[in-house]
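Missing here is one protein chain; the remaining ones are kept as they sit in the complex.
And now, subunit A:
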């Protein structure tokens, strides 16, 4: 994380190359994370755009950080939530653990998984889409973003043991669902 603090320091001093590098490194992870909350790609791009431009404007006032990723993820999350609070439609969606957010299951995925294709990727995607939004988010933060439990706790504003517990329960559920799916698959093979 030494590199992170050098990069951050140079960015704070107004170095445009460091700033561009920051954007290039974190744009995709931010976009991936944001897609868990909204399916409107253009609105999401605007959010990330505003996040970075705001970061540049405030760079001198920003503190030191050696963990850029959790910091940026949290900023994006707050931004999207603030926006949602302004709009009642989103607020309602947020209170339910709606599966319309997050790992969306597109038409194609559904058709293929109904045919019980052995494409593991699609199976996994399918199982994810049956989890609650909170469960999907914590899996994304742990695996895709590779955050520590402490960082996740801070981001989701829950305790560290709660993170560990939620993660473990989610993965257990995931495994159970996967085994059911595998079992169905094999039984179809045997008895079809």
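Definition applied: a contact is a pair of C-beta atoms (placed from the backbone, for glycine too) under 8 Å apart; a residue touches a chain by one contact, two chains touch by 3 or more; residues count from 1.
Heads up, the rule we're going with is that contacts and distances are computed from a predicted model.
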Protein name as given in UniProt for the chain not displayed, "Molybdopterin synthase catalytic subunit", "ATP-binding cassette domain-containing protein", "FecR family protein" or "Carbon-monoxide dehydrogenase medium subunit": "FecR family protein"
Of A:48, A:72 or A:155, the one touching the omitted chain in the full complex: A:48
Contacting the left-out chain in the complete assembly, out of A:10, A:84, A:134 or A:160: A:10
Option touching the unshown chain, where A:85, A:146 or A:159 are the choices: A:146
Those residues of subunit A which, in the complete complex, touch the missing chain: 3, 6-7, 10, 14-25, 27-28, 31-32, 35, 45, 48-49, 52-53, 56-57, 103, 120-121, 124-125, 139-140, 142-144, 146, 167-168, 171-172, 174-175
